[in-house]
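Missing here: one protein chain of the complex. Every other protein chain is in place.
Entry: chain A
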Amino acid sequence: MSKNKEKLKVLVVDDEPSILLPLEFLMRKNGFQVFIARNGTEAIDSVDKELPEVVVLDIMMPDVDGYEVCRHIREKKEMNGAKVIFLSAKTKDADIKKGYAVGADLYIPKPFSTRFLMEKIKDLTAS
């Protein structure tokens, strides 16, 4: 994490404040610039405005769900190379497969290990 490099933009999307709380803290702690979205619509707005490099996405949300947001990211030219990580309480095989099918880089079931999540984000952004 060098200081001269520009801070990595991370968008965290979840409709549960109790989950946003630790996520936001973790991202800041690791020196990312953090954006928060509490539902799918906010997430899409934020993607279009901020063009984050990493998106941590919940799936079950009011209005637009996580899969839709992911599709939107993958269709967007400017978001080429952005990393999408699903963080979901949906743990069935079919849900996970669908997550990868819409273009996720990683699918982590809830509850998750904070250390694991951060390692994976670092791995993904290192290359």
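Just so we're on the same page, contacts are C-beta pairs under 8 Å (C-beta built on N, C-alpha and C of every residue); 3 or more make two chains touch, one makes a residue touch a chain; residues count from 1.
Basically, contacts and distances are computed from a predicted model.
When the listed names "histidine kinase", "Cytochrome c oxidase subunit 1", "Amino acid/amide ABC transporter membrane protein 1, HAAT family" or "Putative mycofactocin binding protein MftB" are checked against UniProt, the chain not shown comes out as "histidine kinase".
Of the options A:26, A:102 or A:121, the residue whose C-beta touches the omitted chain is A:26.
For chain A, the residues in touch with the chain missing from this view are 15-19, 21-23, 25-26, 29, 60-63, 65, 89-92, 110-115.
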